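Shown here: the complex without one of its protein chains, the others still in place.
Chain naming follows the written order as A and B, and within any one chain the residues start at number 1.
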Amino acid sequence: MKDNRTAAVTKQMFKRLSFRPPAEMIAGESVPMWRDVLRRLVSNKLAMAGVVFLVLLAVMAIIGPIISPHDYFTNNLDRTNEPPSSEYWFGTDSLGRDLFSRIWMGARISLIVGLAAAVIDLVVGVIYGGIMGFVGGRTDEVMNKASEILYSIPYLLVVILLLVVLEPSMWTIILALSVTGWINMSWIVRGQILQLKNQEYVLAARSLGASGSRILFKHLIPNTLGPIIVTLTLTVPSAIFSEAFLSFLGLGVQSPAASWGTMINDALASWTLYPWQMLFPALLISLTMLAFNVFGDGLRDAFDPKLKK
Amino acid sequence: MSVSTVTKTENGFRPTGASGGPLLEVDRLSKFFPVGGGQTLKAVNDLSLTVAKGETLGVVGESGCGKSTAGRTIMRLYEPTAGETRFEGRNIYKLKGAELKKLRREMAMIFQDPYASLNPRFNITDIIAEPLDIHGIAGSSKERKRKVEELLELVGLRPEHANRYPHEFSGGQRQRIGIARALAVRPKFIVCDEPISALDVSIQAQVVNLLQELQKSLGLTYLFIAHDLSMVKHISDRVAVMYLGKMVELAESSELYANPKHPYTQALLSAIPIPDPQIEAQKERIVLSGDLPSPINPPSGCPFRTRCPHATEKCAAEAPEFREVKDGHWAACHYA
Partner (left out) sequence: MEPILRVNDLHVSFRARGGEVQAVRGVNFEVKKGEAIAIVGESGSGKSVTAQSIMRLLPSPPSFVKQGTIEFMGRNLLELSEQEMESVRGKDIGMIFQDPMTSLNPTMTIGHQITEGLIKHQGMDRKAARERALELLRLVGIPNPDTRFGQYPHNFSGGMRQRAMIAIALSCNPALLIADEPTTALDVTIQAQILRLMKDLQERFGTSIILITHDLGVVADMCDRVIVMYGGQVVETGSKWDIFRHPQHPYTRGLLRSMPRLDQPKGEPLIPIHGTPPDLLVPPQGCAFCARCEEAMEVCVDHDPELAPVGGEGQTAKCWLHHPFAKEVQA
């Protein structure tokens, strides 16, 4: 470096260059923000392992019961409590039902509950929170109080109350979820929007004459997407776990339908003798929770602008 | 609309610009915010001014003096507590629906923070075309693209960058994008709310020059809000000084700097460091004691009296009237 500075300088180099104001160039290719987020997510190995697991789970939930040679509900009292074998891949339960089919049927129920929770969160939570934050004032106060009152009712109590009028089933659980499951999301969206609506780009849009709905749907909600998605990765596993837990207690899915919760309950009595009956559903619940957690963490990191540079 | 009918108000005064008819008249405008506990923050208190066509009116003051709130209320981003703002004779707070939307094409705003004033999820085309989209004048997508490219060139940016996102630009470049957006609907009047205070010194001059060139070529009228008095002096025809929500002085800019009448303006001017050691060494500096009082509980009488070196009992008892102390030079001080 030093040499090149002093040694190579010759007189000819001291000719004045004609000055052109530098072009306002920007180096590098254009990267939209979402692609940036995606790239950071993909580079996070743990999060990607979570994604791969969840995709596999979804695929198996669809094809698992189909590829199995046995259905999930037929009792076969000759073949009860069998260990995993080439015929019954995950073994059978105390009624001789095929555990492989039942596991993936359970996965179906878990994913449907998770999906329902996500839809409720997105539709009710985001809209409710969006209105609270955007309209503000008296409306916000009343809606916020209402959500606080709803939040104070324990979820278990809601389910039990619903059971007074309804049969216990997956749908009861989803109904109970739609009563209280979206409140956290609505608070998060409300907080974000309260913060964003005083941002100068929102003021700019207002000064240009943008309508309320344009501001809400073009400016506010898209910029809340990060926290919304991260919140979803928390709501969904907690809904899945609630379903398994309630089914375990007998308040949810009923036999012969298969849920991971009921399967664990069925296996509880004799788990020392037939540990695989407990092992498969327990393992799947744990792995599903873990997968959502690492995926959620990865998403949060990917969205966090502080880690950007 | 004739000039003579609008310059007269119920209390008989309003400082008017030197040349041209008034484009914008602010008449006894107040904006208070409730702050809980039954108290109000008097951000803007009884503000009157006019801006003539083609003029730049500078508004200066320290943080908390209400200059930004004034700008936003004049843009009707806030509804006023009292008073009127008339744009070409129409009270803008009375406009509704289509009329209000039409007004939004005539008044535009440039913001302070080049990072916060552009939606990070929009690309540059969508940002600059937003006013076109809102008012349904974008035309075909090809025409929209062409208009955006024209605007980019107008503010000295390269049309090739139209598909990039705000975070890829520097502060000065983003501020240019904000200016292009404000110009998209060809407004007559622009409120510039501290447009350069977040920029580096070497970039400030670029943006100020751009604003001045645009004013000349497009015949724009500016309300230029800033705390940097040197820059305000440079860009403005007339300058208004605000203190605690009130206007304390208003004059043609070289007159204000040469001959400040209000003690606050005098202190403010003397506090500004000048990049010349000789002048700094010789300068007699008025250093104000104490801090800005809270606008929630402003002092009685003259708001400046708690820090004023010349304050008397009269200043506590009686609020000074904002009056013309000299031709076109207005001040709110008993002793000016």
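Note that in this section a residue touches a chain if its C-beta (ideal position, glycine included) is under 8 Å from a C-beta of that chain, and two chains touch if they have at least 3 such contacts.
Here the structure is a predicted model, which is why all the values come from computation and not from measurement.
Only one of B:L100, B:I137 or B:L269 touches the chain withheld from this view, namely B:L269. Residue B:R285 is the one among B:R146, B:R186, B:R285 or B:K314 that touches the chain not shown.
Listed here are the subunit A residues that touch the chain not shown: 1, 4-6, 8-17, 19, 21-22, 24, 27, 308-309. Across the interface with the omitted chain, subunit B contributes residues 62-63, 170, 172-173, 200-206, 208-209, 212, 227, 229-231, 233-234, 253-254, 257, 267-280, 285, 287-289, 291-292.
To be clear about the criterion, only the chains that are shown with their structure count from here on.
Every residue of subunit A that touches subunit B in the complex is listed here, in rising order: 23-26, 28, 30-34, 199-201, 203-211, 214, 218-219, 222-223. Against subunit A, in their complex, subunit B makes its touches with residues 72, 75, 77, 100-101, 104-105, 107-109, 111-113, 116-121, 123, 130-131, 134-135, 156-158, 161, 163-165, 167-169, 173, 178, 181, 185.
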